[in-house]
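A single protein chain has been omitted; all remaining protein chains appear in their positions.
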């Protein structure tokens, strides 16, 4: 049985925020989501999150996710936080024998699930009581250093402040992520005190207690120091965002998406993009966006959640799409807002097209049927439907509910029909739209 | 008595510009402003700026600032420039005894005022005749190297071209920023010649003359080599801008502003931003902008001088605000230009709202009273006022002077009242705006 315990009780004072640290957003998702996702891949039987500061907000943000919430109050250190988590899990554990507890901080968003998997496998492969995640850092200052026995197992962790010159030169550090046997955790925790300057129970002390008591303490070393970058300030949050963004962009490029300028391409976690689609500079794509194959997106394009872009669509500059479908080979090239819209295949929306989706109280949907053409500077007041092959003139305002019949041409403010629908073969000439 | 002398007479040939180098802008301010600001914090009794090339333009740009302008004509070297500055100050000095002169280049925008303060304190603490700002540079090539006596005071400055192999390996260099005693400067300056290849009086020679003459020449070492990066070309100007921008962004983040992507956030010097405001990617905020707490700004947002954004306002994509107030919790989410406007609290401006502030001759103000709603694609021709709770329909053009009464609904081109104001409790339904 595997229990994951995520430590998320801290106030995050250095964030200088009214929002709890773990709710700050990183590429569109709350910080805590990253620890949940990384641990989820291990398939835990029980997921515990230890909360304290502003716990109501945190619990509300992740309600309905099957999380066991452990309350740490008062907050007496990292060891105490882990203890709270372990005891919250204990109620659901029938037999403590053989139960493994993975303890991980909620503010390490770059930690890969592959690393946690390898840590757990090391724990199992070595039959250790505790397994410690370590890392070789060229500049280890501030971290506890890892000391080993002759047989390679961990002997001690020495904090920076207690380290002599030789120990300070060691570069292998304790990350603060561990797998414990549940029983071993309880046994060792019961033996540690809080007779230190802070008056806190340290999680490190639990590990050292295990080692000193003759238990086997294994280690697994993460190769990439980037993975253990912690988020304690907004500057660190931004830096983590930058690193995660690069990871994501590299993956898209490897899968066949052209990204002309990764440095000015901001894509949140969760967007899906098809092969041979080109993303031009100065583009922001939020989570929950889907883009087909062979599309062209940008520059200066903003795709918001719920955007569904079909193959070969072209989205140009100063274009915002929100919660809308854009059909195959449809073009939205300039200065447009498509909100809560359904744009079918082969549609051209001229420069300055706006979907007025809000009546001051709620949002409505506008539909543009296939092969229709909307003129430059037109406003479609939802709910309204532009029929198949219809043409909306430049600067027209189509009022809500005044659907435009298939093939008709409308113009004016408000828009009136100036030409009836024709047979499909004849294409109406648009009274003014904007092409490429 | 403290005199600051800023050297700003050079042509800046490598800028390849018709504009004098010190007037080129860095994060919205002329380059010279940075030296003025850094020295201002020392509280000088007299501020001298030495100008030569295009001095009329420079003086005009900083008129009314209480600066004593010294003219260097002809230009006979850095020593001569400092001499011009010192003599320009001398007229206002009753007694030269005890007068300190800080000499600093006008093209070192990254030099911190804290560094100048420490330089001056060193000068005073050591009772030196001259105090030299130095820096340890890993790649010192091109700079004069600092040599010391056994007692640690400066013995000599050796230029790169005169240096032997051992001296070239020295990494402590002369920055070119000094504090002189006024009398000592005059005495030493009178002894140097210009029998060098350039035929110029070097400021370095004044310092070396002091050392050789047995005067005490102290040094203060600036830790961060970034501070002494000089701007001689547009590429160096851009680099200085990038470094200053990072400093500014770090400060905002430390104070509690979320900046999702610092790499694509351009904030000029002087903007004020409240805590828990989020700046999204691709945002440019110019100097003289104030943003409240809990706002959301961007992506693709451009705030220009005079923008005053109240708490909890939301400014979205492709939005430009210039010399305008945006009230508390008001929304300007898409594709809008608000110029010379007053937007009160709780207002929603739909996508494509434009304030037509210019009649071809001068600018006018449009006012949108609280809780009013402006439809998508509407144009407000200033001067005009939209009354409290009024609704402007999609695509409407409100002509100048045709104020919309409180609670009324207007639509069309030009806009006409289609519904009279109602009691406050009833909210008019907007004929088409754009929400989030």
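Going in written order, the chains are labelled A and B, and every chain counts its residues from 1.
Keep in mind that, in the parts below, a contact is a pair of C-beta atoms (placed from the backbone, for glycine too) under 8 Å apart; a residue touches a chain by one contact, two chains touch by 3 or more.
A quick note: this is a predicted structure, and the numbers were derived from the prediction, not measured.
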Legend entry - Residue in contact with the excluded chain [from A:88, A:217 or A:259]: A:259
Legend entry - Selected residue (touches chain absent from view) among B:15, B:49 or B:313: B:15
Inset, instruction - Check the options B:295, B:354 or B:391 and report the residue that touches the missing chain. - result: B:354
Legend entry - Footprint left on chain B by the chain that the document does not show: 15-19, 24-25, 233-235, 237-238, 241-242, 245, 263-264, 266, 282, 284, 300, 302, 318, 320, 322, 335-337, 339, 352, 354-361, 363, 377, 379, 381-382, 395, 397, 399-400, 413-414
Legend entry - Contact set of chain A toward the excluded chain (per top definition): 250, 253-264, 275-276, 280-282, 299-300, 316-318, 334-335, 348, 350-352, 373, 375-377, 391, 393-396, 411-413, 427-436
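Criterion: only the chains that are shown with their structure count from here on.
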Inset, instruction - For chain A and chain B, let me know how many angstrom lie between their CA-based centres, rounded off. - result: 36
